[in-house]
Every structure is written in structure tokens, then in C-alpha cells.
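Excluded from the complex is one protein chain; the other protein chains are retained at their positions.
The chains carry the letters A and B, assigned in the order they are written, with residues numbered from 1 in each.
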Amino acid sequence: MQLFMQQLVNGVVLGATYGLVALGYTMVYGIVQLINFAHGEIFMLGGFGALFTYTVLLPSGTPVVLALILMLLGGMAVSVTAAVIMERFAYRPLRGAPRLAPLITALGVSIFLQELVRNFYPAKSPRPFPQLIPPDYLINLGGGVTINAPKLVTVIAAVVGMVALSTFVRSSRTGRAMQATAQDPDTARLMGIDTDRIIVTAFVLGASLAAVSGLSNGLQFGTVDPRMGALTGVKAFTAAVLGGIGNISGAVLGGFLLGIVEVMATQYAPSPLSGGAWANAWGFVVLILVLVFRPNGLLGERVAARA
Amino acid sequence: MSLLEVKDLRVSYGSIEAIKGISLVVEEGQVVTLIGTNGAGKTTTLRTLSGLLRPTAGEVYFDGQRLDGTAAHEVVMRGIAHSPEGRRIFPLMTVEENLELGAYSRKGMSPAEDIKKVFERFPRLEERRAQKAGTLSGGEQQMLAIGRALMSRPRLLMLDEPSMGLSPIMIQLIFDTIAELKSTGTTILLVEQNASAALALADVGYVLETGKMVLSGTGKDLLTDEKVRKAYLGED
Partner (left out) sequence: MSRDLSPKSLLGVAGAVATAVACFLPWSLYAGFPGKMLNTGFPGGARMYVLLLALAAGAVLLLDPPGRVRGLRAASVWALVISLLTALLIGYAGGGLGNVAAGAWIAVAGSAALTASAYLLDASSDRDRRVWSLPDADWRMPAEIVITLAMAGLALYVFVVGLGIPTSNVASGPDHTFRDAISLNDVTNGSEFLAFLFGIIGLFLVAGRIGLTASLGAITQRRRPALVTGATLAAIAFPFTQDGSPYALRIAASIGVFAAAAVGLNVVVGLAGLLDLGYIAFFGVGAYFAAIYSGSTTSPIHVHLPFFLVIVLGALVAAVFGFVLGAPTLRLRGDYLAIVTLGFGEIFRISVNNLDGQSGPSLTNGPNGISNIPDLGLPGGFSFGDNHHLFGVPLPFQANYFFLEIVLVAAVMVAFLRLSDSRIGRAWVAIREDELAAAATGINTTRLKLLAFGLGATLAGAAGTVDAHVVKVAAPDSFTFIESTLLLAAVILGGMGTVPGALLGASVVYLLPEQLRFLHDLRLLVFGLVLILMMRLRPEGLVPSKRRQREFRERDDKSGALDPPPGAHA
């Protein structure tokens, strides 16, 4: 039982990473129906931005809490800048183009960003990430189940991100404009909504949350790698679809489910299909099963659905 | 000075020219109607005026200032509201939320008073204020679309086919509403296929045919014009 609970906690932690990235997929998809495959790279850039802030910008001896905050801001700055440039120069010119054209652009952006970091980030690969919070600094959750601090922060960030984002979309003026743009972009413009700005806002919010995930990922695993965005991106997109793409709570819920399934399958799947090697496959099996029985995902579509 | 002045406007979809140089004038307080068959370019004209499409040539002046080239969301701020063809209400939002979005351009001002006015004009909407707009009947959706357009307190209200697809009773109600708006001094540019009702209301009418302006005159004159009667009022 203790093992089971511990694995559940580990699954939730893994799921939080997916969920934070999935929020970006779901928002952009909800508004422009674009599967932004380069969003995984935005997550990766968040990690590298944080690393860069720490190694280059921060003087040694900066207090840990301050360092973490500044690293987060640095990571966000990099992620957000990349996302805004990407939206402006790669995606925006393609609005109204055939549906699949932006998908290839997304692929191009993804390759480009990955290679950009791999070639020009001045350090060896994979890059060691500072262990600001010692991994053995464990918090006891009772019954022998533990979680370390960076992991706890990741989970909290995912939940807070989800709640804040839903509240924002539901009740703020800009959030309303987002919903309107998602439902009918032309008519939204007739209401006086600058839809271009709304779309950029969605990219910016998604990038900020991905940066949180990128930083916490670095803290958890102690390295960052230019290739880490690709798999996380696919997983996060899977999570978004699991929850019902376009649905903000669904993205995080889908992330948790995916993370728990992967961890549990590694532990409990029948031999020889258990173990880390098969974990990713189990995640997709669950995805396919969920979609067969709930074609719109767990929570269905919200922001995305048009009449 | 006219409120709206369009000079030799041209609009193309790719290599196909949909509007081939039309001119029209709307004076403050007037109801002006554009009539014509399907594909004559009426909707394209309105979409161009509200900034959703870019003209390839020509000039548009609103209140004496150049309007063409202005982005759609800024056109609303300049005082033009467009109730689009097919109503295009936001189906997943409530009636009230739709109305609030209508006032989006008036940043920082509470929409409460205007919502109250819309509800006075259309009591049906008040009954359904918390209902998702997608569940309204066609006529109610049209009321909502007009109400939403009024929320921005426009100086010029553009209505695109407000009677399309509605029952005769609803059509009557919509035209009554337009007449009432006219009596309170609202300037309206009305696109309609229901030519007789539109011309009966209008101070000025323009007849569009395949992207060209073929006829214009006062509503009364056009209503009695033989060509118009034959082509658009179904008489022979």
C-alpha cells in the first residue's frame, strides 16, 4: 500500500509536468485550432532560459529563493519571446491557409528551435542543471510516502495554473474576448476585439506555464537537454486530448491521468510488459481507450467548440 | 458633410472582382438600403466597410475621415456597428454575455444601462438572459444580434439581412424595430433581400447587380420604379 501511494504521488508529479505544458496546447488549439507542435520546444527553452539566468546572469551566492524566482522569470522571458516571434512570423501569415500548412510550419519551428539550442547554447550536452534544492530534501506526506520540494512545487504550480487560467478565461475582459475569438473570430472583430492580440495573449500565457514546467523539470532531473521538448510535447498534447482539447481543466486532469498511468504501468503491468521501456506505450493505449469511449475526451470540449 | 461616403469602391476575392466600383452616401439620421439578388455584392460591401475585407481600390470616408484600411476592431471604435449576415451570435455564451461583448469597444464603461435598454426593446431577451444564445430561436437570435450591435452605441448601424430565414411574424417585428430605431434618429445601412419592406422604410435605396450599382433613388421612387418592381418585387 505504501508503494502504491508513493507511485500515485510520483504519477501526479509526472502528470503535473505534462499538464502545465498541455495548458498551452489546449489554449492555442481552443482559439485557432492549431496543433502547435513547437510548444514542446517552448517548454525546453524555459528550462534553458532558467539555466542561462543561473549560470550567466546571477552572481554566485544569490539566496536560493531569489535565485529560483529570477530563474523562473528568465525562463519565462525566453519562452515568451520565442512564442511571440513564432506566432508573428511563422503562424500568423498562414491564417486562412490550408489546414495542414501550419502543421508543417510547426514541425519546421520545432526542428529549428531544437537545433538552435543544440548548436548555440554554450555548454556540453546534456547540460547539468543546478541542484538548488537538494533532492534528498523530502517532505513526508504521511504513511512513509514522500515528495521532494521541487516536485511539490510542480504539482502546486499545475493546479494553481489551471485554476487561475480558468478563472481568467471565464471572467476577465480579455478572457471573454478569448472565448469570443474561439467561437467566431470574424464576429469577434466586429465587437471591437483585436483578435491578433488575443491570439498572442494565448501564446504568451501558454509559454509562461511551459516555462514553469521547464524550470521544475530541470530542478527535478538535474539536467536539461535540447531534445527534451519533443517527447514532453507529444505527451502534453496527448494529455490535452485526453482531457478534451480546448478544455483548460481537462488539460491538467489529462496530464495527471497520463502521468499516473505511466508510473503505475511501469510498476504493475503484467510482465514482460512492465518496466520503463513500455511506459510510454501504456500511456497511448489508455489514450486510445479513452477516446473510443469518450470521443471528446474526459471533460469534452469547451473553449474550442464552435456551433 | 455626409456621415458615410463611399467612392468607387472595388473589392476582389483573389482574381475575382466582387465589387466593381460602387459609390454611395449615407447622411446622418437616414435609413439607406442596399438591395439586390444573391451574389450582387451586398454582404461584401458591408464586410469591407467594417474592415473584415480590404478594398483593392476606392475610398471610404466616415464623418469626414478616411475609413478604408482601418482594422475591423478599430472600425467599431470609430462608431460603426455591424450586425452580420446569419446573425453570428456567440452560441456558447449567454444572452447577457453576448450583449456585454457588444459593448467591448467601450472600454471601462459599464454596459448595465445599455443592456437594460436592449431588454426594454426586446423583453424576450430579458426572459432568456442567462440562457446560452445557441439555444434561442432564429428570431430571438436576430434580436440579440441587433441588440448586441446597439451595445456599442454606434453612429452608424449596419444590418445585414436581418429578416433572413425568419417567420412572417418575426419579420414584421424586426422591421418594426428598424422603423422604431429610425424614428429615434439612428442612422442605418440596411442590406435586404426583402426589397419591398426595405424600400418602404428607407430614405434612400441603392440597387446592386453583380458588383455594380445599377440604380439609386429615394425609397419611394425605387418602390414605384418599373424595373425594380419587375426584378426585385416579383411583379411582371
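Please note the rule applied: contacts are C-beta pairs under 8 Å (C-beta built on N, C-alpha and C of every residue); 3 or more make two chains touch, one makes a residue touch a chain.
Keep in mind that this is a model prediction, so the values were computed, not measured.
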| item | value |
| --- | --- |
| Per the touch definition above, residue among A:Asn10, A:Thr105 or A:Thr232 touching the missing chain | A:Thr105 |
| Contacting the left-out chain in the complete assembly, out of A:Phe168, A:Phe221 or A:Trp278 | A:Trp278 |
| Touch list for chain A against the chain that is not drawn | 29, 32-33, 35, 90, 93-98, 100-105, 107-116, 118-119, 125, 181, 184-186, 189, 195-196, 230, 234, 237-238, 241, 245, 272-273, 275, 277-278, 280-281, 283-285, 287-288, 291-292, 295, 306-307 |
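The rule we apply is simple: only the chains that are shown with their structure count from here on.
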| item | value |
| --- | --- |
| Chain A and chain B, separation of their C-alpha mean positions in angstrom | 44 |
| In the complex with chain A, residue positions of chain B that touch it | 50-52, 71-74, 76-77, 81-82, 84, 88-93, 97, 100-102, 104-105, 134, 148, 152 |
| Complex interface listing, chain A residues touching chain B | 173, 176-177, 179-180, 183-184, 186-195, 305-307 |
